[in-house]
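This is the structure I want to talk about, given as structure tokens.
A protein chain is absent from this complex, but the other protein chains hold their places.
Note that the chains are named A and B in the order they appear, and that numbering of residues resets to 1 at the start of each chain.
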Amino acid sequence: MEENNNNIFEPRIIAFVCNWCTYAGADLTGTSRIKYATNVEIVRFPCTGRIDFMLLLKAFAGGADGIIISGCHPNDCHYTSGNFHARRRWMVFRDMLDFMGIDIERIRWSWVSAAEGAKWADVVNDTVGKIREMGPYTEYKKAAKFLEEEKIIHE
Amino acid sequence: MSKIGVFICHCGENISATVDCERVAKSASEMEGVAFATDYKYMCSDPGQSLIKNAIREYHLDGVVVGSCSPRMHEPTFRRACSEAGLNPYLCEIANLREHVSWVHEKSEATTLKAIDIVKGVVEKVRRNKPLNAIEVPITKKALVIGGGIAGIQASLDIANCGQKVILIEKGPSIGGHMSQLSETFPTLDCSQCILTPRMVEVAQHPNITLYTYAELEKLDGFIGNFKATIRLKAKSVDYNKCTGCGLCTTKCPQKKIPSEFNEGLGTRTAIFTPFPQAVPNKPAIDKEHCNYYQKGKCKVCQKFCPTGAIEYDKPDEFITEDIGAVIVTTGFNVLKTDFFPEYGYGKYKDVITGLQFERLASASGPTLGEIRRPSDGQIPKKIVFISCCGSRDPAKGIPYCSKICCMYTAKHAMLYQHKVHDGESTIFYMDVRAGGKNYEEFVRRAVEEDHVNYVRGRVARVYEKNGKLIVKGVDTLLGAKPVEIEADMVVLATAGVANKGAEELAQKMHISYDPYHFFAEAHPKLKPVETNTAGIFLAGACQAPKDIPETVASASGAAVKAVSLLSQPTLVREPIVAVVNRCAPPMFSTCVGCFMCETICPYNAIEHEEIKDRRTGKVIKTVAKINPGLCQGCGTCVSFCRSKSIDIQGYTNEEMFAEVTALLNK
Partner (left out) sequence: MSKLSEKAATLLSEGTVKMIIGYEQGTERPRPAFCHKPEDCERLIFNDQCSNNLAVYLTKKEIIGEDKVGVVGNYYVIKTVIQLNRENQINLQNLVVMTVDGDDIITFGSIDEMQQYVDTHEPVPNEKVLAVIEKIDKMSRSERWDYWKSELSKCVRCYACRAACPLCYCNRCVTEVNCPQWIEPWAAPLSNMEWQINRVMHMSGRCVGCGECAAACPLELPIGILTKKMGMDIKNTFGGWKDGSVLSTYNVNDKENFIK
């Protein structure tokens, strides 16, 4: 889905969401029939605390142009503290990625509760719009396909 | 090679209107590991379920993906169907094609492609799913009720009368709560204590209820059916086994000028005290902060006079731990004090009081024995002003909500005043009168029509003192915002009902959520009003939001039934979504290196130490982590923290999630 008929770039975005808040919130977006862009595909996790930072890197390596991470608001975690742990993890991770030149603007972090169906649609549309503007994450994809693209040089 | 069956539901037209279901099924049939794929109008219907069951048998499926509505809707349905056909239910997963696709997108190529992608992701996950078995855990047949107000009393009695054991803990020296402070109750004007005290006594005498007063929850570990509560029994300095409750000590105590909490500061009490005459238990405790002995090291008057030698100083607080199956939180509320209101004198005018203080003035057991006398000089106020919505419904004061009880009690206060001071004049400043409830509106009308209470619609801007009078300046919005000024003898503020002090701390101890105002959050505002998001913990009364007595009692009975229905089950069946620390062949035994940094991650203290020993010598080879499946609730935070990937979580394993994410992207 790189480009559609009108030559508008259609980004691929993976959303990593917690089961109790954002997944339910996205369900509410559905029951409220609020429309949003098709570019985001949701993966359900029990808690934001479960989201391994490596999965984010794998999503980029697999060709994602953007990522959404969303879970329960602070103090709302179904497991009390999973989102607090996740928040710390992302604070460190984000600084690290930025220092290494990985484009953290392509990762959208959000808290969307089970009651915020409309917010979920906003988060998706907003992210899709932003990533569309940024264009495909070519440099990362190129690095991921290093072995395919690199020519073997015989000396 | 796996044999996955993919079943795409049209959901009538809910999915098929925007998603080409046939095409999704056809694409699915071409996916690796898929043995069978089809689409059907209503997959959740009987014929739909039979379709799945038959396919499982016919194609020997070892996994099922249903592309349908949200798993929150029909995951249990389809898992049951799989189970009936002999497939482990946890090998069945849902691809959410309705809420996450068809309902949120227009009909288009992209929508169908997204549906195919999602199915592919779930297929890849299911290919790696392992059969799991539900976990059965025993239930401790005992409930803990926190807070001995009317909610706690009602809940305890209801549970106890169902034949279950209850532990009721109360922070103060007596049960009874705010209801015991009230004079008469709306809309019937029956005496609050007359209807409450028999129940208090019943609690104390009930064989199934263990009552701990002067006690607080210190810690709550565990999970539904198997909590472990640590309770702090604050030292009362009185041995209740010896004390007969004669009350001699309270008459002899030299500290007599302590403001009484029960009388909302309008009366005094001694340092060794029972809060009120009908207290349960009717035995005194020493308030260490005001006791001469504890503060200055000498006095011991109470000990000298005690005929049974029950006074025991310097005894430390005791801690007990109790196994608990269910918890009901009934910690109640409080009202804002007058000092919260700069416009009404910051609480410095003695004759500006709160509604709760007025209750004490109007109560026959109160400091004025039921006569309405103003606190400053004991005169009977001839002109009294009641101001409702003090703080409530005022976002500027940080309290946008309605405290719900004020309209009614203010009407009652004015009525009681008129009954007691026949030549008195009462005015109520109100914003709206909210009298929803059986006989409530009639009650308010009675105040207006029979007792001639003067209702003025408008806000009071200021109250200030002038020549011994309280000048109340407000507007009457029904008369075109005409300024109103009343010279009053006394002003009663219907201050907002707020969460009790320490509510936030308590919520955190119990891992339950709370709203921005520190009221505890119910699991669902309509369908689960007495449940919390933490299984096994229930709410009743005003700790959830301000409530009047009938509502509080109703919610207490509701919470009690929830607790009883839990406690009366033989065992508890839980989803096997739990974390597991791997085990492997010697000499490694587990890839866990035993750093135990996951211990602080776990909110349920589910991570235990396991010593792996040499079978012959018994020598400890290695200490590794082990997760107690009874305690683990399956958040998986430890899984993504573990550096060596030694922990995995059933149902959301590293392999499964990795496969799902990569499959979504691979074209």
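Note that in this section a residue touches a chain if its C-beta (ideal position, glycine included) is under 8 Å from a C-beta of that chain, and two chains touch if they have at least 3 such contacts.
Since this is a predicted model, take the numbers as computed values, not measurements.
Contacts to the hidden chain, counted on subunit A, fall at residues 53-54, 57-58, 61, 74-75, 81, 84-85, 87-104, 108-111, 139-140, 143-144, 146-147. Remark: the residues of subunit B touching the chain excluded from display are 588, 591, 593-601, 623, 641, 643-646, 654-655, 658-659.
Here is the rule we go by: only the chains that are shown with their structure count from here on.
Put simply, the C-alpha centre of subunit A and that of subunit B have 34 angstrom between them. Every residue of subunit A that touches subunit B in the complex is listed here, in rising order: 1, 4, 10, 12, 14, 20, 23-24, 26-31, 33-36, 38, 41-47, 49-53, 55, 58-59, 62-64, 75-82, 85-86, 89, 121.
Residue ranges of subunit B in contact with subunit A, taken from their complex: 70-72, 96, 98-100, 103-106, 108, 110-111, 113-114, 117-118, 121, 508, 511, 513-514, 533, 577, 601, 603-604, 633-637, 639-641, 649, 651-652, 654, 657-658, 660-662, 664-667.
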